[in-house]
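First the structure, which I've put down as structure tokens, then a few questions once you've had a look.
All protein chains of the complex are present and in place, except for one that has been dropped.
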Amino acid sequence: MSASQTFTPAALLAVYRKARLINLVDERFRVLLRSGRLAAVYYSPRGQEILAAAMGVHLEARDYLVTTYRGIHDQLAKGIPLRPLFAEYYAKATGACKGKGGPMHITHPETGVMVTTGVVGSGLPIANGLAWASQLKRDGRVTLVTFGDGASNIGAFHEALNLAALWKLPVIFLCQNNLYGECTKYEKATSVANVAERAAAYSMAGVTVNGNDPEAMWLASGAAVARARAGEGPTLIEAKTFRFMGHYFGDPGAYIPKAEYQAALERDPMPACRAAVLVSGASTEAELAAYDAEIEARIDDALQYAADSPPPEAQEIERDIYGAAA
Amino acid sequence: MSASQTFTPAALLAVYRKARLINLVDERFRVLLRSGRLAAVYYSPRGQEILAAAMGVHLEARDYLVTTYRGIHDQLAKGIPLRPLFAEYYAKATGACKGKGGPMHITHPETGVMVTTGVVGSGLPIANGLAWASQLKRDGRVTLVTFGDGASNIGAFHEALNLAALWKLPVIFLCQNNLYGECTKYEKATSVANVAERAAAYSMAGVTVNGNDPEAMWLASGAAVARARAGEGPTLIEAKTFRFMGHYFGDPGAYIPKAEYQAALERDPMPACRAAVLVSGASTEAELAAYDAEIEARIDDALQYAADSPPPEAQEIERDIYGAAA
Amino acid sequence: MSAAAAPNAEVITFTEAYSRALHDAMEMDSSVIMLGEDIADEEGGGVFKVTKGLSTKFGNRVRTTPISEQAIVGAAVGASLAGFRPVAEIMLMNFITVPMDQIVNHAAKLRFMSGGQTHVPITIRTRTGAGAGTGGQHSDMLEAWFAHVAGIKVVVPSTPADAYGLLLSCIFDDDPCLFIEDQLTRTQTGPVPEKGLRVPLGKAHVARSGTDVSVVGYGRPIRDAMVLADKLSGEGISVEVVDLRTVSPLDAETVLKSVAKTGRAVVVHEAPRSFGAGAEIVARIQEHLFGQLRAPVLRVASRDVTVPFARVLEQEYLYKASGIEAAIRQTLEWRAPR
Partner (left out) sequence: MSAAAAPNAEVITFTEAYSRALHDAMEMDSSVIMLGEDIADEEGGGVFKVTKGLSTKFGNRVRTTPISEQAIVGAAVGASLAGFRPVAEIMLMNFITVPMDQIVNHAAKLRFMSGGQTHVPITIRTRTGAGAGTGGQHSDMLEAWFAHVAGIKVVVPSTPADAYGLLLSCIFDDDPCLFIEDQLTRTQTGPVPEKGLRVPLGKAHVARSGTDVSVVGYGRPIRDAMVLADKLSGEGISVEVVDLRTVSPLDAETVLKSVAKTGRAVVVHEAPRSFGAGAEIVARIQEHLFGQLRAPVLRVASRDVTVPFARVLEQEYLYKASGIEAAIRQTLEWRAPR
């Protein structure tokens, strides 16, 4: 990381704006799901907006992202446009994946969204490959792969981190530790106090940060991106956070102790970040309100686009199984 | 580990005797292979005798062992009798596995040899299950699983160590770090200086020892067995060692630098251990020679037994696919 | 949508049948233990609630695991070698790609490779099935892979009562069993099974007798076939339905007996057609009954593509009851082309 990275009010605002986009899109999706106007499995990122945004502001469009079913915040932070995103959730022909992949497999190479996987831990080895490609081409791209705390216990995590460290790949492993994997508490599944401590097992740079703290997350992300960009190898970032909406949309979250939930809610990062932006002077209430309105308008547009789009034709099932023979 | 564990001359002798058994059996096998009187894939444990023996003296017959293709030292240290062992190498009906498993799958439950696997890393999750059974039954057994340095980079290693630590299983993970996985040097495959450092990633007890030093290995093994027996959880022991005969019988080992090989040979643990036994006064030259003769006689007997035994009948192929319906 | 139960008979759902089997097995035999992700009550008793209540009643015999499928199956294998009858849950069948080594190279082979000294009485429960809009990585039927591996048994129930009785049999069987639960029909109902009654493994079941054509398969499409058989009987078409129950080892005898009688067969499964389990059934029928068949053995299965997300495409992907009906008619009307 270059020593000159300081978290200015402008940086804070940039983080907030990305986070707020995520926040509003997520809210809209939940409204649509509750009202039955959207029927899809949905894994809300509510509570995890800041960490994705703070990482996202350091990345360029050409950088690569590999994410998971709970990945809409990562995808939005990476810059995916709303129209193909919404249309994919609505299983439309105009969706990013023509409706064939769906929410769990969002792909959008133009903005670097290379893989969204529904299999826990599987993204990490693939991210290595993208990073290996960059290393071979010396194209200076960085690959970000995100996953949950639960994923840190699966074999693919181990194999991927070992290889990335050995080969000094330009990849960032971002563990979003929201304290639960489905219904299972972190401590019941993970034998180490902090996932980032596992970095030492690979002689890899590792850091645990409060993922809900814009400054801490921005600094850690900036350092990791700079390290990767400079060819100095991978980083494991563990961003501690909390998911407010259970595992999937509709999950009552009965396994989360009430007190724990309440305490987390009181530390909800979105209002805190908004307040910090105002305090910092980077933006006014009016400007933030205008930004919200602008986002809502973009969401309305994307929704309308999705609604107006046709479903895929039945023949679409025959396409994209194999390419043309080489 | 009980504080009273001190490495007496008697303990040294016990280690030596087990190691020498391994050593002589291995030598005989290599003679047989060289002369063409045995045709089987063979992974010599030459150089790794001490660590297996020093662990073996702490184990009871009822304890469980899970080992690998390079496992004959572990099996002998565990107490497997020679006749069924040799007969299995010779693919005879009287072999431990009736000739159906072969050297890579030696099994002998009476002496606790539960699984021998040919798939790198696969033994570790199975060992957890044996240890879980002991924990549930409170039967006080300890499960030992052995594997190589190369195996520490495969996903199953990670999943197994995490689960063992979480569940505090009475299992010992013995990594026999012979500095190579097939033809690949440790450093080229493993991102950490010592495999045992990975124990910290699971809040597990971990120790790196010179596996060729009888005392160090005996102490580390004793501590791990005591910890497991007391219900205090698993241990990762990394025993540094060297394999003198390449990966498999016939491997010229061209990838090993000459100087490295020479240096290792000069530290060959077998002559060193023999010398130490004599110095300790635990045994005399004559006694050791007599022991050798006794072992050679047992080997002759086992070989004769194998030679005299019939091959499996062709119909044996129909048996042991499924059991009787329950 | 119950296939068989009369409106007022006591019925249970598939989910309830699975739960009861697990409960009753644990109650009957203290060597039955269980592990899997989220399965204990602290975690809500499993994502699909099948194991709900078990950890409260049976304590540490039921353990929630990390997300570590290799560790899950490996631990089951190991504990089984030490005398337990572990039931491991792999949440969805696509994730069974992760512990394949443990299942195929170890669970299925240890009995043989040890010359019968050890064996692996584990049950792997998993769940899958297309039709719920879960897309390419959460819907696959992969039973054909395991059917191709000697040493493991593959079981797919088509009624709640069978689900109960087959799951009990799997748990008390001395070999590894893969038990596949259908995600789509989990809330469908059927007659209540008798407590403790095991349905034998390796035996196909003539679910309905008929004389004109045999429908042979397992799982969800058998439910469709039963409905169709009712319907077609109104037209005077007599359909025999052979529910394999155990896909492998295959009970060829029962299948061949049925097809020898009817002279016509339609083989059905949900998995994609090509290189699916149905191909084996077809191959066996024609090997043994060539010359006695009055029509080619037809297959009805899903398409050879990744399961798509969009409903319209997912429906294109899935086998259809109407396809089974069409195949039945086609075999009945078959005339040699000239």
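Per-chain residue numbering starts at 1, and chain names A, B and C are given in the order in which the chains are listed.
The rule is simple: a residue touches a chain if its C-beta (ideal position, glycine included) is under 8 Å from a C-beta of that chain, and two chains touch if they have at least 3 such contacts.
This is a predicted model, so every value here is computed, not measured.
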Identified contact with the non-displayed chain, of A:A96, A:L288 or A:A302: A:A96
Options C:V104, C:L201 or C:V259, residue touching the unrepresented chain: C:V104
Full-complex contact with the absent chain, from B:T190, B:T208 or B:S221: B:T190
Residue touching the undisplayed chain, where the options are B:E60, B:D139, B:E182 or B:E294: B:E182
Hidden-chain contact residue, picked from the options C:V32, C:A144 or C:I171: C:A144
Absent-chain interface as seen on chain C, which is shown: 94-95, 97-98, 100-101, 103-105, 108-109, 112-113, 135-137, 142, 144-145, 147-148, 150-151, 248, 250, 271-272, 274-280, 282-283, 286-288, 290-291, 293, 295-299, 304-306, 308-309, 334, 336-337
Missing-partner contacts on chain A, residue numbers: 64, 66, 95-101, 105, 107-109, 114-115, 117, 119, 122, 124-134, 136-137, 143, 155-156, 159-160, 162-163, 166-167, 319-326
Interface with the undisplayed chain - residues on chain B: 39-41, 91-92, 97, 99-105, 117-121, 150-151, 153-155, 181-185, 188-190, 254-255, 311-312, 314, 316-318, 321
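Note that only the chains that are shown with their structure count from here on.
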More contacts between chains, A-C or B-C: B-C
Chain whose Cα mean lies nearest the overall Cα mean: C
Identity of the chain that, by mean CA position, is farthest from chain B: A
Rounded Å distance, chain A centre to chain B centre (Cα mean): 45
Approximate Å spacing (C-alpha centroids) for the pair chain A, chain C: 37
Of all residues in chain C, the ones touching two or more other chains: 65-66, 68-70
Junction residues of chain A, two or more chains touched: 153-155, 188-190
